[in-house]
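One chain of protein is taken out of this complex; the other chains stay put.
We call the chains A, B and C, going by the order they appear; numbering starts again at 1 in every chain.
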Amino acid sequence: MASVSVADDRRFVLSLGCPDRPGVIARITSFIAGFGGSIVEAGYHSDAETGWFFTRQAIAADTVPMAPAELRAHFANVAAELGVETEWTLHDSGAPKRTVLLVSKEPHCLHDLLGRAASGELPASIEAVIGNHRDLAEVALAHGVKFHHVPFPADPAERGPAFEQVRELVESYDPDAIVLAKFMQVLPDWLCGQWAGRALNIHHSFLPSFVGARPYHQAFARGVKLIGATCHYVTAELDAGPIIEQDVVRIDHSDTVRDMVRRGRDVERLVLARGLRWHLEDRVLVHGGKTVVFS
Amino acid sequence: MASVSVADDRRFVLSLGCPDRPGVIARITSFIAGFGGSIVEAGYHSDAETGWFFTRQAIAADTVPMAPAELRAHFANVAAELGVETEWTLHDSGAPKRTVLLVSKEPHCLHDLLGRAASGELPASIEAVIGNHRDLAEVALAHGVKFHHVPFPADPAERGPAFEQVRELVESYDPDAIVLAKFMQVLPDWLCGQWAGRALNIHHSFLPSFVGARPYHQAFARGVKLIGATCHYVTAELDAGPIIEQDVVRIDHSDTVRDMVRRGRDVERLVLARGLRWHLEDRVLVHGGKTVVFS
Amino acid sequence: MASVSVADDRRFVLSLGCPDRPGVIARITSFIAGFGGSIVEAGYHSDAETGWFFTRQAIAADTVPMAPAELRAHFANVAAELGVETEWTLHDSGAPKRTVLLVSKEPHCLHDLLGRAASGELPASIEAVIGNHRDLAEVALAHGVKFHHVPFPADPAERGPAFEQVRELVESYDPDAIVLAKFMQVLPDWLCGQWAGRALNIHHSFLPSFVGARPYHQAFARGVKLIGATCHYVTAELDAGPIIEQDVVRIDHSDTVRDMVRRGRDVERLVLARGLRWHLEDRVLVHGGKTVVFS
Partner (left out) sequence: MASVSVADDRRFVLSLGCPDRPGVIARITSFIAGFGGSIVEAGYHSDAETGWFFTRQAIAADTVPMAPAELRAHFANVAAELGVETEWTLHDSGAPKRTVLLVSKEPHCLHDLLGRAASGELPASIEAVIGNHRDLAEVALAHGVKFHHVPFPADPAERGPAFEQVRELVESYDPDAIVLAKFMQVLPDWLCGQWAGRALNIHHSFLPSFVGARPYHQAFARGVKLIGATCHYVTAELDAGPIIEQDVVRIDHSDTVRDMVRRGRDVERLVLARGLRWHLEDRVLVHGGKTVVFS
């Protein structure tokens, strides 16, 4: 592959949502042009239903004659002109996002994400893996990643302290992304609230079909001809958070639940990896329970 | 393409379901071998959950030294050995299946099916098109197919006589397949019962997501990343009949409901055409609310 | 579906390619903001390899306080600032593109395109159908479209006058798009040159696999597991023009060449329809033998 220097690759990424009106794009791009910034990737979306405007702009870092903090300070003035509701981030891709993974016993998503991070496919530093079982400790450690075991009691009513311990561990890493990589535990509402916009889940169905437990069993019972997986932000309402990515795979009458589990793993892996990469690259903007994804 | 004589193409197609036990395949194939029949296509499925066995065998007609009726009479003895629950059909592909299409105003599925029938892609004789509006009369007539207009009153409670008229018209053609090609009317239970196993519907969602009315609006509201279509047999429970075929197409945040309608049409067309072809070729066996499809 | 007035839908669509440099986007969008234009859809692409910049901007027509001709005159000044190599068009979506279809005997693509145009899916006025056989005259006439028959001699060396006649007929309609909808004739170089950028072909393979004649036979012989179709601009080198769209469908060992032909038709239809729609909506920009498609 073409060797690419870090300088070539580094970008300042602006993600922004605001009420739409004529001139918004011109205002933002004139600001960038003002200091000679080179836009290497740009996405725009005008949402006719909500009247909002969304954009993502990746600016070559070597064309920006100031530090990220200074750039943010200057852009804050532009954002203020676009209205008080404006939401924006300006991220330096040279600083990989901090990521924590929550797992249980199933290894396939953990394996996949660690492998992608190792090969430079995910712009993330995997800070830690937290499991409610010890099964995946070795995989994490083999990749040089810390593993924390937080046992969960059998009775759902008694899991509060375990969730509190998970929360403390997670927050100690100050993560940009908290990935439920087959964690198999329903987060309590208070935790969903605290992690809003940072916690991603992979659900093994094509939502909104087969919400809740054992979706492959539900799919088998219904006799569907495709099974899927959904990567979504975690919200208090189970499996109802904003959808980031979905995909499906074909099955037929000869597939048992076990076959679905096997086939489904490939979709789960891909969908979670795509969703997480987009999140880490600031490609996902959430508005009104839905996502805009500049993929 | 290679010209193929009718004799080459003609098959006797056996479709059968029975309780599974060792020796079933041997019994059936020995019967066929007994008169020198050449099996040109064969599908088998043993269902571990229900303990049933399913098969479809296509026998080259020119290797069968008797008429279809005689073959059926002989095979009835074999079927009897396989148990009283055995269900089977033995169809001569030289006799195209009789088909009636029910439509409303949307033309894309009707267009597509008439085009396929005309080009020999569907082993069907389209006997008639019945519409609750007159909009599609011309299309049908341009293909040399009869069109019947049965107006439906606005009040759902008063539609009984219209459904009765539709039923009479349909039955007058003695059809093997009754296709709701965007008919947009929910059949009453009594009609679902009479047409069980013969009536196919196309629903514009990836069932069981978005049952009922306006599925694209539901999909838009939920923010899904794929939309789909489902071809299923009609049963009294709305959108819950045995699924024959499904497929999906990718959408994104920039797609409005109108875009979904446009993109969805392509999936609807393909899914209905595939499902109908499989039905007409005796590739679909129904058991326990699900289908076995030897596609 | 939501009823949408023409005014809501009408757009002025700017498509532009020019040498890239900081400030290009700002210059263009400031121009649009200058008259209060509302950008409802925008695509941008910076090509690192060629150093070119591409954009497509759809402006709500009711926010443009001048006629298309005046808008073009004003924009010409902006384009001049962007360099002499700049190529651009500014199209009024309220004026459907003029389209001529070239066909032979195979009906599926013609059927499909006429159906889509009739249902408003293609922003095109189909001006005429020209066939080297009479087989598809009726289909065209049933849709109210003129049909011209231009017989082609069996000897390829003697086809010059026929091509000349086709050229004259085509040019008499002054078309924006000339679609070889399974025309099955290789255009002479001089005609490719005259129609550069306007003539679209559908090739029934996943190019660059299986260039030339009988691609399904080639695919069968090689034993591939997917077959495809490619929509591309016509150039003098056979099947080597800029690719607009491609797709594939899965096959297996049980599929004969005839099955491939049947399955392939569905891909051909979809790929041609998508490619043509993008062309008609000014979504396709050609540069260096490749396309940028703002789909």
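Everything below uses one rule, namely that contacts are C-beta pairs under 8 Å (C-beta built on N, C-alpha and C of every residue); 3 or more make two chains touch, one makes a residue touch a chain.
Just so it is clear, the structure is predicted and the values come from calculations on it, not from any experiment.
Contact with the omitted chain, checked across C:V24, C:I178, C:I243 or C:V261, is made by C:I243.
Taking the complete complex into account, A:H111 is the one of A:R98, A:H111, A:H133 or A:H287 that touches the chain left out. Within the complete assembly, C:H45 is the residue of C:H45, C:H91 or C:R198 that touches the hidden chain. Checked against the full complex, the one of A:E49, A:E121, A:E171 or A:D189 touching the unshown chain is A:E121.
With the whole complex as reference, residues 20-23, 25-27, 29-30, 32-33, 36-44, 46, 48, 63 of chain B touch the missing chain. Take chain C: the residues that touch the chain left off the picture are 45, 47-49, 206-210, 222-226, 228, 242-248, 252-254, 256, 289-293, 295. Remark: the residues of chain A touching the chain excluded from display are 1-2, 4, 41, 107-108, 111-112, 115, 118-119, 121, 142, 254, 257-258, 261-262, 265-266, 270, 273.
What we mean here is this: only the chains that are shown with their structure count from here on.
Ranking every chain by how far its Cα centroid lies from the centroid of chain A, the top place goes to B.
Centre to centre, using the average C-alpha position, chain A and chain C are separated by 37 Å. Mean C-alpha position of chain A lies 41 Å from that of chain B.
Counting partners per residue, chain B has 254 as the residues that reach two or more other chains.
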